[in-house]
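Here the complex is missing a single protein chain, while all its other protein chains stay put.
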Amino acid sequence: MLKTYVMAGNSFGNIFKLTTFGESHGEAIGGIIDGCPAGLSINFESIALEMQRRKPGQSPIVTQRKEDDEVVFLSGIFKGKTTGTPIGFTIKNTNQKSNDYSHNKTIYRPSHADFTYDKKYGIRDYRGGGRSSARETACRVVAGAIAKQLLPTIKINAFVSSVGEIFLDKPYQSLDFSKTETTAVRCPDLATAKKMESLIKKIRKEGDTVGGTITCVLQNVPIGLGEPVFDKLHAELGKAMLSINAVKGFEFGSGFCGAKMRGSEHNDIFQEDGTTKTNLSGGIQGGISNGMDIYFRVAFKPVATIMQKQDTIDTKGNKAEIQGKGRHDPCVVPRAVPIVEAMAALVLVDYYLLQKVSKY
Amino acid sequence: MLKTYVMAGNSFGNIFKLTTFGESHGEAIGGIIDGCPAGLSINFESIALEMQRRKPGQSPIVTQRKEDDEVVFLSGIFKGKTTGTPIGFTIKNTNQKSNDYSHNKTIYRPSHADFTYDKKYGIRDYRGGGRSSARETACRVVAGAIAKQLLPTIKINAFVSSVGEIFLDKPYQSLDFSKTETTAVRCPDLATAKKMESLIKKIRKEGDTVGGTITCVLQNVPIGLGEPVFDKLHAELGKAMLSINAVKGFEFGSGFCGAKMRGSEHNDIFQEDGTTKTNLSGGIQGGISNGMDIYFRVAFKPVATIMQKQDTIDTKGNKAEIQGKGRHDPCVVPRAVPIVEAMAALVLVDYYLLQKVSKY
Amino acid sequence: MLKTYVMAGNSFGNIFKLTTFGESHGEAIGGIIDGCPAGLSINFESIALEMQRRKPGQSPIVTQRKEDDEVVFLSGIFKGKTTGTPIGFTIKNTNQKSNDYSHNKTIYRPSHADFTYDKKYGIRDYRGGGRSSARETACRVVAGAIAKQLLPTIKINAFVSSVGEIFLDKPYQSLDFSKTETTAVRCPDLATAKKMESLIKKIRKEGDTVGGTITCVLQNVPIGLGEPVFDKLHAELGKAMLSINAVKGFEFGSGFCGAKMRGSEHNDIFQEDGTTKTNLSGGIQGGISNGMDIYFRVAFKPVATIMQKQDTIDTKGNKAEIQGKGRHDPCVVPRAVPIVEAMAALVLVDYYLLQKVSKY
Partner (left out) sequence: MLKTYVMAGNSFGNIFKLTTFGESHGEAIGGIIDGCPAGLSINFESIALEMQRRKPGQSPIVTQRKEDDEVVFLSGIFKGKTTGTPIGFTIKNTNQKSNDYSHNKTIYRPSHADFTYDKKYGIRDYRGGGRSSARETACRVVAGAIAKQLLPTIKINAFVSSVGEIFLDKPYQSLDFSKTETTAVRCPDLATAKKMESLIKKIRKEGDTVGGTITCVLQNVPIGLGEPVFDKLHAELGKAMLSINAVKGFEFGSGFCGAKMRGSEHNDIFQEDGTTKTNLSGGIQGGISNGMDIYFRVAFKPVATIMQKQDTIDTKGNKAEIQGKGRHDPCVVPRAVPIVEAMAALVLVDYYLLQKVSKY
């Protein structure tokens, strides 16, 4: 029988479950949202807005590639309301420009997935990242936008908290999240945003790229979400974030700083109403939400495609040179903000539905 | 019918799957390892050794609680070899000393899981952490010890890389991992180990606790492990680590540092043999292992139980005071080293078996 | 938050996994095939042929409804070969004729799913069966057609073995399966086929419907497929068949007849080459295939929509009358033959891939 090379892991979630398909340069990408509750009046504008936030070409500091990203819903919605049946959707790949990539056919791009895909699957869609392209995250944003609508009372706010060495050094409580979308870089502190944008422009001119971090704050999360042994709430949030392209790290609450602290400073003292004076726990204790704000930080590496010449090898192991062409992001974090929010929403809605089994 | 409060998430893995049970103060803890290949000659001494490494009371800088932790295997092994059928095992709770905890019956301990368990399940085993206790990790170590034996060519080495503000500031390549077990704190650099141990002793005298980090290095991992969309290899490693008690953060490869870098410095340039000159990718590209060393760092908060008086509330919301009694760890990282290794082994063996479906 | 009504269970398979979406009268139906091995040259004609076999309007004894059922593949196939990534596909609902169903808006059709859907989901797509319609099985046939291509050496042959009281009373070994498709009723014995077709025509004239059975024979199945406790090969085949609309029973090997027999007549005696003299086991022992032919029989009830007046109730519990309109099958078994084969192929390919983990 056939030699088999199989890709697993195209689904996310237990009850509210997203399964996606699609390569960057195929006909279309899309997905199935299984387990979406019935009776939700879908706000299609909100979905389009989230897609718009993720879209290339939206501001001068991101890639100028154009993607229309129109979502077509094929099932599960009747007269504007969800019916409880699976929601199938597709997004056409209208702007593939495969020619941009033909030079990659026999070359392994450094710090991309070319080498590992080739070794694992024996087949590679050289027209671009194929399945490994971040184009796939568009489907996550669609499902996340619906997940957000299922959790209207929960506030999910992500923002860029650093670009390269420029950090937003203010506690999130002092920020006005409504400012985030007013800046191209998606940092709610306008002075810091300006510096970040300047840096990104400078780096783009140099044909280089730069990394950054995103902080995400989840507010009004009900007490009790999380399965306390292997599926702790923060473990699932961590996996969700680490599954986003280019992510290298995840910390929540006190995070890596907490590892330097003493118990007497780190413990969150209860107040009579059940809230805690401090919140170094980051809203999660024993893997279960405690009603305080959940906050976490996600590290993104610099985009691997740079407009400079780099040494590399071809698929036969010969030395080669490569130089990025086409339209790429000099820094991925501004466009990753809606993706972080989408993945957080997917985790929350799934654990919220699981929790309904846990208690009633 | 009955009001239901259910706990999900007591299983880990897809093909090689561990399901655990047990509370810190019940009869026994244990588990079932499903999907363990047949024909493995079990090295029972290795398992006992790993249990010994995790055990309380092993050195002057850890809790002096005694637990024998003898593992009894009930199935799946015939004449010393695995048969491919599920391996059931139990570990008796011989030293529960429930009296140590009776004072906790109506009190919520700060930064513990008491409050969240009570709110979620409506029932709490006040004799100790119950299911939320780190005692549960003993089962992970059993399964991890078997997973390690299935992957004899892969080297898994974790070690303590910081305690409080004391950091091991050397590249892992310069360390001699065989020294790790010669120190009580499990840091392979003897000078740093000494400082860490002094700090822990000092902090214990103060009735306080301190956090720390563990670094783990996976060597000789075959190319091709990892499912590239939602189940990227590092996403699963991250979830595995974040599911360990007290963990607040996870980073791999360049991690949070990588977020400050530029593409031109971060990209790992290929050499003709398919290896890379640098390894900021941390051995994983596009969610798939590339044959280079995988390394990651895990942040642990300070233990929440301290021997000092703290304000808190009781289960009715009244103010109360609490002071830790009994035998607790002043710093959790020395004992967490074998747990980190065990969880890494579980992820690797599971993805190794998944990979067998992917390619043959 | 929202009142939730969720539908689970839209996926089938472990490694080779089909997830489907779509209602009979929505925009489109479709699915994602996850876990399909890479490198398979897809035979699109074979897929179209299987769709043609399932299609309404193909012969005078089935419904005259027209559905084009053109399958559009959106991903996972590059230059005619599978790449190992998920295969997304859609099939437009081109011929919905919702008006045929408007009379059903407030009426529960007897022995349909109207009542149970309404009670379970609180929402009903009255335009037809919606998600409960057998239209959904078109997606199974697509995935099954690809599964068949992955197993080129296994022969999968289903045929109609009874319609009403007319039985095909010959052992399957004496049949020429190549005749099956030459008859409208899909019975390979031409004389019996003729009788069945006459009966169906007579019953259709009476505005009535009739049940029937399908027998399926799987030949050249490798030894060793099946997971022997809860996921026995025949248990999964049984579930697969029972998940097809209108199925009321499943038996394999000696089946219900075997329950009347004695051990001394029922036991299959081994021959020196490992085959057995008889095969009352039906090719499966202890839940695992033994290399002999697997055969099973599936019972289908008569179609619930009849062209006669029936008493019923409306959604408020008032008495009502209903009479089927539109274009319905007088007997479902001829069109169900390719669906039975498709589901058998899905089980076989999934267990074949699981087996690759089991042994190498």
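For reference, chains read A, B and C in written order, and residue numbers begin at 1 within each chain.
Quick note on the criterion: contacts are C-beta pairs under 8 Å (C-beta built on N, C-alpha and C of every residue); 3 or more make two chains touch, one makes a residue touch a chain.
Small disclaimer: the values here were computed from a predicted structure and weren't measured.
Across B:121, B:159, B:270 or B:351, the single residue that touches the chain missing here is B:121.
The missing chain, though absent from the display, is touched by one residue of B:8, B:168, B:184 or B:345; that residue is B:8. Only one residue in the set B:27, B:68 or B:165 touches the chain that does not appear here, and it is B:27. Only one of the listed residues, C:87, C:113, C:156 or C:349, touches the absent chain: C:113. Although one chain is hidden here, its contacts on subunit C can still be listed: residues 3-12, 14, 20, 108, 110-113, 115-117, 119-122, 131-132, 136, 162, 164-165, 203, 208-213, 223-224, 226-232, 234-236, 238-240, 242-243, 248-256, 258-264, 266-274, 276, 280-282, 285-290, 299-306, 308, 310-313, 317-319, 354-355, 357-360. Subunit B meets the missing chain through residues 1-8, 10-11, 15-16, 19-23, 26-32, 34-40, 72-76, 78, 81, 83-88, 90, 121-123, 125, 130-131, 150-153, 352-353, 356.
We adopt the following convention: only the chains that are shown with their structure count from here on.
If each chain is reduced to the centroid of its CA atoms, subunit A and subunit C end up 39 Å from each other. Listed for subunit A are residues 3-8, 10-11, 20, 121-122, 131, each touching two or more other chains.
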